[in-house]
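Missing here is one protein chain; the remaining ones are kept as they sit in the complex.
Here is subunit A:
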Amino acid sequence: MVACLLCCVVDNRKVSLPLDLGVCVLGIYSLCATGGRSSMADDKDVLRDVWFGRIPTCFTLNQDEVTEREAEPYYLLLPRVSYLTLVTDKVKKHFLKVMKAEDVEEMWFEYEGTPLKWHYPIGVLFDLHASNTVLPWSITVHFKNFPDRDLLHCPSNSVIEAHFMSSIKEADALKHKSQVVNDMQKKDHKQLWMGLQNDKFDQFWAMNRKLMEYPTEEGGFRYIPFRIYQAMSDRPFIQKLFRPISPEGNAHTLGNLLKEMYPTAIPNDGEPKRYQVVIHGIEPLLETPLQWLSEHLSHPDNFLHICVIPTPTD
């Protein structure tokens, strides 16, 4: 099966997303900048575009695996917002066809020598490691020598669910002191997970919208759940407390957040831009309000995952 490649070009860079999302975000931002309010319809479009973002991927079996015959590569469109171990059953089945059971241990993935952490959203892995490379994304599949030091084991979907739900809970602890998530019933939590697992946008958002509400008088969440990833760093990510609204009542922007948390990402006046700040494969304007980003560009785990990668020099 060869997937058709979704190659869109924005600013001469190939992005792995429908053109819509970049245009939507930029369009909405410019509405905000001129003082007008973005329409509800545009906002919902952004939610959909984020949810349905896909990355065309080619899975190739590691050469050192023992096979009974040659293994063909397997092509798949990966959802940006999901997790590798949740969406690669077909990959496993495909390669198991050419392998003996005794040569098969826990499956794991690697890109250019880097083991891929399944507990990071797929889109984050791509943006961090492969965003400025030619599509499809080439991932190598392994069934032996699981790298214990780099990767968590993933023996079942329950582990993915637990990880996902724990992110949601932590995000709500930051946004609402856990009040909203604790007021939900167990079946509501299950609905969030099932929505993600079964790729059901409406089912997921019917519940997730509650996690995106806030008292009008507050102007936003208590703190913004975010993580900033840097490609070349021994430090896994930056996560700290940060309010969406300043004490004077001004909306903090993406630029404000970066200046506070990772100032190197933003060039000083006159300096060339050395880094790209990427969310869901696009570079939102630094003036975009953080509260808006949190409500619309968060992953289903309710975190805003931000990748800071070196600007390509070619």
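Everything that follows uses one rule, which is that a residue touches a chain if its C-beta (ideal position, glycine included) is under 8 Å from a C-beta of that chain, and two chains touch if they have at least 3 such contacts; residues count from 1.
Everything below uses one rule, namely that contacts and distances are computed from a predicted model.
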Look at the options "Vacuolar protein sorting-associated protein 29", "Proteasome subunit beta", "Ubiquitin-like-conjugating enzyme ATG10" or "serine C-palmitoyltransferase" and return the one that UniProt uses as the protein name of the missing chain.
"Ubiquitin-like-conjugating enzyme ATG10"
Contacting the left-out chain: of A:Asn145, A:Ser166 or A:Thr311, that is A:Ser166
Touching residues on subunit A - with respect to the absent chain
117, 119-120, 148-153, 155-159, 161-163, 165-166, 170, 173-174, 177-179, 182, 186, 189, 194, 197-198, 225, 234-237, 239-241
